[in-house]
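Since the structure comes first, as structure tokens, the remarks are kept for the end.
With one protein chain held back, the other chains of the complex are shown just where they sit.
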Amino acid sequence: MKKPSLSKIMTKGKAMFLAYDQGLEHGPIEFNDKNVDPRYIIKIAKEGGFNAVIFQKGIAEKYKDEIKKSRVPLVIKLNGKTNLRKGEPVSEQVCTVKEALGLGAVAVGYTIYAGSEFEPLMMKEFGKIEEEAHKIGVPVILWVYPRGKSVEKRKESELMAYSGRLGLEVGADIVKLRYDGSVKDLKWTVKSAGKTKVVIAGGIKTGEKKFLAEVRDIVKAGGAGIAVGRNVWKAKDPIALSKKVKRVIFGK
Amino acid sequence: MKKPSLSKIMTKGKAMFLAYDQGLEHGPIEFNDKNVDPRYIIKIAKEGGFNAVIFQKGIAEKYKDEIKKSRVPLVIKLNGKTNLRKGEPVSEQVCTVKEALGLGAVAVGYTIYAGSEFEPLMMKEFGKIEEEAHKIGVPVILWVYPRGKSVEKRKESELMAYSGRLGLEVGADIVKLRYDGSVKDLKWTVKSAGKTKVVIAGGIKTGEKKFLAEVRDIVKAGGAGIAVGRNVWKAKDPIALSKKVKRVIFGK
Amino acid sequence: MKKPSLSKIMTKGKAMFLAYDQGLEHGPIEFNDKNVDPRYIIKIAKEGGFNAVIFQKGIAEKYKDEIKKSRVPLVIKLNGKTNLRKGEPVSEQVCTVKEALGLGAVAVGYTIYAGSEFEPLMMKEFGKIEEEAHKIGVPVILWVYPRGKSVEKRKESELMAYSGRLGLEVGADIVKLRYDGSVKDLKWTVKSAGKTKVVIAGGIKTGEKKFLAEVRDIVKAGGAGIAVGRNVWKAKDPIALSKKVKRVIFGK
Amino acid sequence: MKKPSLSKIMTKGKAMFLAYDQGLEHGPIEFNDKNVDPRYIIKIAKEGGFNAVIFQKGIAEKYKDEIKKSRVPLVIKLNGKTNLRKGEPVSEQVCTVKEALGLGAVAVGYTIYAGSEFEPLMMKEFGKIEEEAHKIGVPVILWVYPRGKSVEKRKESELMAYSGRLGLEVGADIVKLRYDGSVKDLKWTVKSAGKTKVVIAGGIKTGEKKFLAEVRDIVKAGGAGIAVGRNVWKAKDPIALSKKVKRVIFGK
Partner (left out) sequence: MKKPSLSKIMTKGKAMFLAYDQGLEHGPIEFNDKNVDPRYIIKIAKEGGFNAVIFQKGIAEKYKDEIKKSRVPLVIKLNGKTNLRKGEPVSEQVCTVKEALGLGAVAVGYTIYAGSEFEPLMMKEFGKIEEEAHKIGVPVILWVYPRGKSVEKRKESELMAYSGRLGLEVGADIVKLRYDGSVKDLKWTVKSAGKTKVVIAGGIKTGEKKFLAEVRDIVKAGGAGIAVGRNVWKAKDPIALSKKVKRVIFGK
């Protein structure tokens, strides 16, 4: 058991990640002629000063040279699914910790759809990944998204706090969750997550103003930062926006 | 096959455990600003004189230093689930015996939802854990909770005795179960569990008087003690209450 | 592949086993203040002259010293379930051959619910157990109980013969089945089982007369004997009854 | 990867197998006082001049000495099921290639219920068996029986040809299938199976005349022979009938 090397993907406990797993999760319908190209994303990650870029293993492998050259730290998501399949959500492991490291990753990610009929499968799979990764000091980022027919009537604020706590209980170093819009709720979530760092998901493309307000909220709430995708690489000037985000998070 | 080292978590065959897996099982809705923090729990465990504190692996890892410093023996629950998922209950293994020991645990815990459609899965998984743990002398605590649509019409007293016996039959060193309120039933349960020690679950927060009466009952019934969570760490003065519990169990 | 050491649990091809897995299968509701205690069972097994006593691994472990001291050969049932779960019956492995041997067993047992929706799972699991056990010469006793919605309309006599044959086909050394009450059917069952020995299950507690008549039937039919539980340890004088059974089976 | 030793169970590309797995598949209801005994079958296999006898592992083990003494080559079926369970058919592996070889088998068999809801499970399992067996040159016989609710409306001739082709595609050395009664269809099936040898199943007991006509058909169609059970061991004079079959297949 080695202490996870969080400094490789965080700066003084804060982080700004560029997420780009939407090609698998939603299909290229999210992309345009520019951001469909992983090289464009790598460029933004580098010039925008992100702590890390998050890819699936296929992109990590095919663009290995470009990633290496950019020196942007790499996080590989270990599970994934399309949005074509309906029914209770489940995302199974498609990449091992070992393969991810072989592809240059310095941290790994995994999604648990809490409340899904398949929650036990993902909990168990994540349990093994956490053990394997922490044995060699590799940080683990956990996406927690409560979903499925069982959670439909639960309160959003309760789900957000539960997501943060789930991250702590199962051993994530960083938990990524959806922000419900209330700083008060987010503060409670950060508190519930204890020593596990909280980052919020950027979510669907929104206006710059609204987006930056959310980033300020996570800072106010004592969270670690943001894992943003669409709001940055769909922006007209991603680099400029990234720098604004950076200023909010790192205060410089 | 080594004799399990029960003396590490029991005192002359009696025990008082502080359970804190509710963050995963029920979410932070159970917590307030104080008890949401695992350090508060560790403090109670230490000052209240508990035989051990029970955590999920994530808390054991993130608060390893604090736990070590407190010298409170650590039990890690090896399976867990959220309460977000509905349907037949199942809780799968998220932590191995090996990982638990690496995190400093001196005993491990596991929950079987007897009567659930998924009972066979948990029975099998526990069977492997028991073998692995006892091979190296690590005590195993089994939570037995009869649940699911098949058990709805069964009598509570029968379920309690069956839970105790199940613990003995599958090789648990200590079985934790819910008390039905009758000392007579509890005596039969303790008898049914044979050489497997019986502790009762503290359950939901109740009045101090009622709670202490239950502790007295387990002593009267010849049981080993209690694994309590909410009734202690939700109390106004957990330390004072813990000492009262201690007096009842250990008679000093 | 070593020849199974049947002589450890049989006497000249005949056997009288004391079964005590009801605590797991039916709960302590089967027990009274005396027979709830495994030590009482071990005493009967010893003084009644049984070829072996059949326990789940938990009892084998907690009462290891008492069993050893009694010198009664030990058979461990490798799978088990509660009667709390309804629906198609399935009983999965909770103890390995290796663990059973470590606990002192000289033979292992397993139940297949033939005709259940989960028959394939149990057939496969038993197949592995048989291979592992026979590789080192450990005898395997197979409980065959046709059950589940598919078998409801099948004839009892056909099911009994099928059970015996199933034991032979999958490699059991001894097959334990329920007797339908007809010596003619039982003869055909014994014939169908070929070189696999047939013992009948004692079943629910009945009158001594009726019970001894059944024992005589199995002898008449050329079977190997009986695996009895409740009819003996629920009897007023289990030792006296055991001796009568012994006389019928071994003719002395 | 070694070339499978087909010469051990075939004579110049032709074969006549004595199948005796009906005790497991249908129960002893198929048997009478003589043919219920595996020794009777071994005798027929030997005196009737069969290329091999086909048993489940239990019979192979319990009658090992008799089989060895007879010098009849042994094929062990690696999967099996009872006919007690209803619903979509599935037969899982109960014997490994390794165990079969340890019991003296020179070839192994496996059944795929093509079209069943569980086809993928059997395809995958057979894939592993084929790899393991061919790695060491052990021939593999595949029973292909299209069954289950999905195939109810398919044409018999198409199913027969598909069965033959399936055998070739997944790597069987010999494919055993049910004959639809048309030589023309059988020719196309043999052609579709390419270098995989085709043998037809004997099926239910029928008149000698009709049965021998079917054997002539498989020869006309260019097939390899027959795997017969009931039509031989239920015959009044199995040896005499076997010799007639032999003359048809081997022309001598």
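For clarity, chains are labelled A, B, C and D in written order, and residue numbers in each chain start from 1.
Here is the rule we go by: a contact is a pair of C-beta atoms (placed from the backbone, for glycine too) under 8 Å apart; a residue touches a chain by one contact, two chains touch by 3 or more.
This structure is a prediction, so every number in the text was calculated from the model and none was measured.
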item	value
For the chain not depicted, the shown chains it touches	A, D
Options A:9, A:24, A:74 or A:144, residue touching the unrepresented chain	A:24
Chain not shown: contacting residue from D:124, D:184, D:220 or D:247	D:124
Options D:154, D:184, D:216 or D:247, residue touching the unrepresented chain	D:154
Absent-chain contact - pick from A:53, A:90, A:107 or A:198	A:90
Contacts of chain A with the absent chain, listed as residue ranges	21, 23-24, 27-29, 31, 33, 36-38, 56-59, 61-63, 80-82, 84-87, 90-96, 99, 102-103
For chain D, residues in touch with the removed chain	1, 114-117, 119-121, 123-124, 126-127, 130-131, 134, 146, 148-151, 154, 158-159, 161-162, 164-172, 188, 191-192, 194-196
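Simple rule for what comes next: only the chains that are shown with their structure count from here on.
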item	value
Cα-superposition angle relating the copies chain C and chain A, to nearest 5°	145
Residues of chain B whose C-beta touches two or more other chains	none
Contact graph of the chains (line, ring, star, complete, other)	line
Pairs of chains, among all present, that meet the touch criterion	A-B, B-C, C-D
